[in-house]
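The complex appears here minus one protein chain, its other protein chains still in place.
Per-chain residue numbering starts at 1, and chain names A, B, C, D and E are given in the order in which the chains are listed.
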Amino acid sequence: MKKLLAGVAEFQQNVFPEHKALFGELANSQNPETLFITCSDSRIDPNLLTQSKPGDLFICRNAGNIIPPHSQSTGGMTASIEYAVAVLGVRQIVICGHTDCGAMKGALDLASLDDLPHVKEWLGHTRSAIEVVKAQHGSLDQSLLRRVTEENVLQQLQNLKTHPAVAAKVACGELTLHAWLYEIETGGVCCGNSDEHKEFQPI
Amino acid sequence: MKKLLAGVAEFQQNVFPEHKALFGELANSQNPETLFITCSDSRIDPNLLTQSKPGDLFICRNAGNIIPPHSQSTGGMTASIEYAVAVLGVRQIVICGHTDCGAMKGALDLASLDDLPHVKEWLGHTRSAIEVVKAQHGSLDQSLLRRVTEENVLQQLQNLKTHPAVAAKVACGELTLHAWLYEIETGGVCCGNSDEHKEFQPI
Amino acid sequence: MKKLLAGVAEFQQNVFPEHKALFGELANSQNPETLFITCSDSRIDPNLLTQSKPGDLFICRNAGNIIPPHSQSTGGMTASIEYAVAVLGVRQIVICGHTDCGAMKGALDLASLDDLPHVKEWLGHTRSAIEVVKAQHGSLDQSLLRRVTEENVLQQLQNLKTHPAVAAKVACGELTLHAWLYEIETGGVCCGNSDEHKEFQPI
Amino acid sequence: MKKLLAGVAEFQQNVFPEHKALFGELANSQNPETLFITCSDSRIDPNLLTQSKPGDLFICRNAGNIIPPHSQSTGGMTASIEYAVAVLGVRQIVICGHTDCGAMKGALDLASLDDLPHVKEWLGHTRSAIEVVKAQHGSLDQSLLRRVTEENVLQQLQNLKTHPAVAAKVACGELTLHAWLYEIETGGVCCGNSDEHKEFQPI
Amino acid sequence: MKKLLAGVAEFQQNVFPEHKALFGELANSQNPETLFITCSDSRIDPNLLTQSKPGDLFICRNAGNIIPPHSQSTGGMTASIEYAVAVLGVRQIVICGHTDCGAMKGALDLASLDDLPHVKEWLGHTRSAIEVVKAQHGSLDQSLLRRVTEENVLQQLQNLKTHPAVAAKVACGELTLHAWLYEIETGGVCCGNSDEHKEFQPI
Partner (left out) sequence: MKKLLAGVAEFQQNVFPEHKALFGELANSQNPETLFITCSDSRIDPNLLTQSKPGDLFICRNAGNIIPPHSQSTGGMTASIEYAVAVLGVRQIVICGHTDCGAMKGALDLASLDDLPHVKEWLGHTRSAIEVVKAQHGSLDQSLLRRVTEENVLQQLQNLKTHPAVAAKVACGELTLHAWLYEIETGGVCCGNSDEHKEFQPI
C-alpha cells in the first residue's frame, strides 16, 4: 500500500500541476468519443496504448473483455454500455483483447477451473469462440490460443450488437464497432472483421 | 477513429521503445499486487493517479464502481474478483469512487432513468448507500452527492466482503480492503472506514 | 373439445392410412433438414406454407417468434436450438415473422400491456427492433408495424448468432440463416438481410 | 433451401387460391379456441393430426413440450400462455407428448448430455416425471420411456396450473386442461388424468 | 436484548432441566415426521399450536408462507423442502396460513408496496390466488382477505406439487399434503382441499 500511496503523492505534487487546466475543464462533465472495452489484465494501459488524455476514453474492464449478450438480467457491462451509448453518445466502441490472456487460457481448459466456479461460469460467454475455432481446426489446444483470443473479440462484438442502444445507433450509422488484439510483447495492434473468422491484420 | 489510430502509432513509434524491456518481461505473465476497482468515467486514469506501471494494477471498471454481492449468478465483477484474489493473489483491493460521478447522480434521481432500464437496475446496487444517507439526513437531494458517493464506496466494500475468496484472505490477514474517493478537480484522494458512516478523510 | 376429437378421429380413419408408410419409416427417428422458428399465431401453418411433409421441419413456436440471446439461464428456445443444430444437424434455420402479429402490436404499445406482465417482459427481447425503427423514423406508431415486424426478425437472427452451436456451424459454412416475413392475406413471403435495415423483398 | 422455396411457390400457386376466402377473413384477427402445446419434433403436425384449419390452434412448440412453472423470470412459454389465455381467451389447452421423443430419451440418460448443456438444463423441468416413474418402478431405463413420456405430460400440466391466468380460468370453469400422447407409428392418441399416475388411455 | 437474554437464562435454569433427557436423545440426530410451513408472523407458534415437542416439526417460515414453484434457481424454500422430503423423509407437509396476515393484506394492495420492492416481488407468488378470487367475485378488496388467504394456501400447495421429491413421494402414497388456516383470535384451525376453490372447513 505504501508504494501506491507514494505514487498518489507523486501524482499530486509533480504530475497534477501540469494537467491542472485540463482537470479543471473536466471537473463538471465528461464527453468521451470512445467506449473502450478491454481485459482487467495489469499489463494493459488503454490511455498509454492510444496516447489518450483524461476525458477521451470511457473504459470498461473485466477478466476476458467479455460482453454478455443483452438479456433481462442487468449486469455491469450491459448498464455501462447503455450509459456510454445512450447518455454520453460515444461514436465508436473498441473491444480490445490481448496476447497471453489468462482468461482465454482458462477458456481453453475449463476443467482446470473447478476451484474457480465464477471464472468458469463467466467464461461460458466465450463458448461461441471456442466452438468456432474447434470447428475450424477439428480439435483444440493451447497452440490455438491466439485464434481463440481473436474469435473471442469477434464473439463479444456479435454480443454487443444485441444491445438495443447499440443496434439503433449502428443501424443509423452513428456508431462504429471495432475488434482489436493488442500484442503485449511488441506493442502491435491487429484488428478483425466480424463477418470473417480468420486471423486479425495489423492496423 | 483516426485520432485513436494516430495515438496507437505514436505509442508504437515513440513510447513503446522506452518500455521495451518491461513489456518483454511481462510478455508471458503478470503479477499485480493490487486489484483496483473504479468507475468507467473517462476522467479517471488509475495508472496516472497512482503513478503505476504496466503490470502493477489489475483493473476492473464499470459505471459506478459497483460490486454486486456474491450470489449464485455470476457476473463480470464476481468472476474478475475471484480471478484476481484466488489466481493472481493480489494483496490489496482499492475501490475508488470519484466526484461528479454520473452514476451517483443517477442513483439520486432514479425517476430520471426511465429510458435507461439497465442503468436503473444496475444502480439498484447503490440502494444501501442511498438509504443510509437518507436515514442520516432525513431527506435526499443532489447536495448530498458527495456523501452518497462516499457511502457507495463503503457499501461496495461491504458487498466485497461477501465474496468467498475475499472473506477467506481477509480473515487470514493476507488481503486488505480500501475505500477511496478521487477528486477530479483537485487531484485529491480521501479514504473512508467501513465501520463508520461519515465523511472520508484525505490520505 | 368435441370438434378437436372429431378431427383426430377423421385423421385416424381417413388421413393416416394414406401416410402410413411415411409414419412407419419415421417411427423410430427423425432427420429434418430445417429448423423453422415462427410465431404461435393460429393463422400460420408451417407445413402448409412450405408444403412440407412430416419429418421435414423441426418447429419452434412462441408468441412473436422470439429467440433470446444465448445466456447462462436456459430457456426453451436455447435448448431447442442446441438440440436442432448439435444433435439433429439441421442445415438451415428459418425465422418467420408474419403480418398482423399481436406480439408486434404489443411491442409498439408496451403501456397497453400492464396487465400482461409476462408478455411485456418477453417483448423486452424486441427492444432492439423497436429502437432501430424509432431511430430510422424519428418516432413510432402502429403505421410502422410492418417495419417493426421485419426488424424483429432481423434482431432475432442477430440473437441466433450468439448461440455457440449456431456460431460454429455458420463459421464453417454448414448452416445458413434466413429471415422471412409471411403475409397472411396474400400468402406472400418476403425475406430480409441481416446486414441491411430495410424493407424485405419477395423471395 | 431450394426444396423449401419450391414448396412455398407450390403453396402460392396451387394451395393458397382455394383458402383465399379463409385467409382473407383471418387477415386482421385470430380467434383460436385451443392452445396446443407440443414438441418441436418434425414428425408432429398439429393441424394434420386434429384436422384443424388456419385460425383454429394457437401453437407453442419446444423440445419436450415443456412448460416451466410460473416464476419471476419470464420465458417464451410463460408469455405465450399468458397471451393465449388472457388475451385470446382460449377455452382449452392441450399438452401433447409423443412416442420416440428425443427429449424424453435424453431425460432418461442425462449423463449423455454433457456436451449439450442447455438441453440438459432444460430437461431439469422433467425431473418430477423422472422421479415419479423411478419411485413407482424402483429403477429407471429406456424400457420405461413411454411411462416417462406420459408422466412428463402430466407434470407439465401440473406446472401449467401454477400460471395465474390459467389458475383463475380453471377455477371458474372457463378453461379445461388436457394431457395427450400421440403415437407416431399408429396415429393413435391416448390421454391421461393428472390425479392418477398411470398409463394413458385411448381417447 | 436484555429481555431476550433474560429469557434464555430462564430457559437454561428452569426449563431445560425438565427436557434434559429429550435434548440428550436429540443431540446427534433429528427424525421429524412433519414439515410445517408457515408465515413468519410473530403471533404463530407452531409448537404451541400443535402441542409438539422439540424433534417433531421441521419448520420453514417466511412472510406469507409462500412456496415458489420448482425452478432452476434455488431458494431457501426449494432447498429446505428437498432436504425435509428426500433426506429426513417426512410423511406429511402442512402449509399453514393465518388470519390478519400482513403479507396477504399487501397482496391485495400491491400499489401500497412501492417502497418495499422485495416484498412486492415476493408477493408475485400470490398472484394466482389473487386472480382466482378476483375471477370468482368479479372484483377485489380487503373484505376478501380471508378468501385470498385461503386461496394462497391452496396455490402454495399447488406449487409444492411441482417439486420433484414431493411429486415422487405423493405419487407413491408416501407423503400427504395439507392446507391449513389458523385463526389467531379464536385458536381455530380450518383446512381446505386443493381441488376445490371454496371456504376452508374446521378440522
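Here is the rule we go by: contacts are C-beta pairs under 8 Å (C-beta built on N, C-alpha and C of every residue); 3 or more make two chains touch, one makes a residue touch a chain.
This one's a predicted model, so the numbers in the text were calculated from it and none came from an experiment.
Among B:8, B:60, B:132 or B:145, the one in contact with the hidden chain is B:132. Touching residues on chain B toward the chain that is not drawn are 68-73, 121, 124, 127-128, 130-132, 134-136, 155, 158-159, 161-165, 167-169, 171-172, 197. Touching the omitted chain from chain E are residues 1, 3-8, 10-12, 15-16, 23-24, 26-30, 32-34, 40-45, 47-52, 54-63, 66, 68, 73-84, 86-87, 92, 94, 99-100, 102-103, 115-119, 121-123, 176, 178, 184-189, 203.
We adopt the following convention: only the chains that are shown with their structure count from here on.
Look at the CA centroids: the one farthest from the centroid of chain E belongs to A. Sharing over half of its contact pairs with D-E by residue number, the repeated interface among A-B, C-D or A-C is A-C.
Note on chain placement: the centre of chain A and the centre of chain B lie 16 Å apart, centres being C-alpha means. A separation of 43 Å divides the Cα centre of chain A from that of chain D.
Shown for chain C are the residues that touch two or more other chains, namely 68, 72-74, 121.
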